[in-house]
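Missing here: one protein chain of the complex. Every other protein chain is in place.
Here is chain A:
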Amino acid sequence: MQANGHEHVIEVTGLRRVYGDGFEAVRGIDFSVRQGEIFALLGTNGAGKTSTVELLEGLAAPAGGRVRVLGHDPYTERAAVRPRTGVMLQEGGFPSELTVAETARMWAGCVSGARPPREALALVGLEKKADVRVKQLSGGERRRLDLALALLGDPEVLFLDEPTTGLDAEGRRDTWELVSALRDRGTTVLLTTHYLEEAENLSDRLAILHEGRIAATGTPAEVTAAQPSRITFELPEGYFLGDLPPLDELGVCEHEVDGRLVRLRTRELQRAATRLLVWAETAGVELSGLDVRSASLEEAFLGIAREASATGEREYAA
């Protein structure tokens, strides 16, 4: 593989990670990231996001499968990869008694082609905090310091593990803008997040991780489109589910009843909604709490998690 042009900068095949206690955190995943692309690994806590990123960063050797970053194995060919990557870990990593400027200066001494530390701090708006000790920074400021140091060497590939956790709304937006600007200049970015909004707004492509496997992957629009839309309402007094038009005629693929609350899932939102409303009009009833929404990434995320664990249970039973 060549790392120039629009080839894959990150390639992952059959990747597995098993911890010392036998826990299999990553259970055979495949994906690739092209140059200049923002790729998001999305998942709940414990889905295997950090375990995966650490393998890409070369912090540990995989239990199985293969990782290539810029054409090299990041674990065994460390010297070839590290000068070209920037890493932001999920948390911490700086001596609490050093000041921001001292921390940046230390890192700059360890990064080939480092930009001046002040310039890196200015990128994330921390220049005024230069003389503050790391222990006195807020959680959000620490994330921004971490990002500044990941950017010191103007890396070709950037790994960001939950870059905006602990940031306020404004800080989060600023980080998104900064990361997008980097992508526009050709930087390849792999980030993890549990904020759906972040994955939706920022990433060109994403993969939803669930229990160490990729449950869905594609552009945010593709992943969303693969999911059904949702109609929710309360059944009027004296009516039962059977009083509705037959559900498959409505185009409903899945339904749930919770007391009087009905949840329908459909891939044909317009047809289902129209027929339901026509029925209500004809029957002269009011559908209170009516909520009609097309699939969002959040729906997709929850749906995939639900489906995946149901499949998992079936596998156990078999």
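FYI, a residue touches a chain if its C-beta (ideal position, glycine included) is under 8 Å from a C-beta of that chain, and two chains touch if they have at least 3 such contacts; residues count from 1.
Please note the rule applied: contacts and distances are computed from a predicted model.
Undergrad: Determine which name in "Transport permease protein", "Polysulfide reductase NrfD", "Biotin synthase auxiliary protein" or "YwgA family protein" the UniProt entry assigns to the undisplayed chain of the complex.
TA: "Transport permease protein"
Undergrad: Can you work out which residue in A:Leu89, A:Ala130, A:Cys253 or A:Leu277 touches the chain that's missing from view?
TA: A:Leu89
Undergrad: Which of these touches the unseen chain: A:Met106, A:Ala130 or A:Ala226?
TA: A:Met106
Undergrad: In the complete assembly, which of A:Asp30, A:Glu77, A:Asp174 or A:Glu234 touches the absent chain?
TA: Counting the whole complex, the residue in contact with the absent chain is A:Asp174.
Undergrad: If I consider the whole complex, including the chain that's not displayed, which of A:Val26, A:Ala40, A:Leu123 or A:Leu276 touches that chain?
TA: In the full complex, the listed residue that touches the missing chain is A:Leu123.
Undergrad: Footprint of the hidden chain on chain A, which residues?
TA: Its contact residues with the unshown chain are 19, 57-59, 78-79, 82-83, 85, 87, 89, 91-98, 102-103, 105-116, 119, 122-125, 144, 154, 171, 174-175, 177-178, 181-182, 185-186.
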